[in-house]
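All protein chains but one are shown in place.
Now for chain A:
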Amino acid sequence: MGIEEKAADLGVVTTSLEHVVNWGRTNAMWPLLFGLACCAIEMMGAQSANYDLSRFGMEINRASPRQADLMIVAGRVSRKMAPVVRRLYDQMSDPKWVIAMGDCAACGGIFNNYAIVQGVDEVVPVDVYVAGCPPRPEALIDGIMMLHAKVQREKISGVKEAPITLQHALLQVDVAKK
């Protein structure tokens, strides 16, 4: 017999403030409206009717960084574009998160040359990397759900958790059994 059972009869639910805040942030994320290259086409595909990102409360991209809290870097960032991306990130209001979508944004991808920033994490701190060239909309949605899980683990103090380092590959094939 806890207070929850009695209070629930009255239409009251008790929970922690941390949980409510993270729940609210998770279910109403506002992505920033910009795309840098071909990955943006897949991002638009993820937002359209077939894949329907509005299931996660993300149906509208905001064109103003003041109103956005999620930056999806969709595409390669050229050296000339890098200061612009950083300025957009600085103009976004806290709390804010970054998804590096695609190989180019994650590590430079196939463009290992002078013109492209070798990973957007040199410019802005990245929360989730989505691999693929370009990633399919399912992969982007998976990355967004991974970000949601990360946001829900955030503390009310605002401290972000440290990056997760994988000690082993995600996909492991047991050769001996085959």
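In this section, a contact is a pair of C-beta atoms (placed from the backbone, for glycine too) under 8 Å apart; a residue touches a chain by one contact, two chains touch by 3 or more; residues count from 1.
Just so it is clear, contacts and distances are computed from a predicted model.
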Quiz item: One chain isn't displayed here; going by UniProt, is it "NADH-quinone oxidoreductase subunit C", "Dihydroorotate dehydrogenase B (NAD(+)), electron transfer subunit", "Aspartate carbamoyltransferase" or "Small ribosomal subunit protein bS6"?
Solution: "NADH-quinone oxidoreductase subunit C"
Quiz item: Which listed residue, A:C104, A:V124 or A:I141, touches the chain dropped from view?
Solution: A:V124
Quiz item: Which is it among A:T14, A:N50, A:N112 or A:S157 that touches the chain not included here?
Solution: A:N112
Exercise. Could you list which residues of chain A touch the chain missing from the display?
Key: 79-80, 86, 107-108, 112-116, 118-119, 121-125
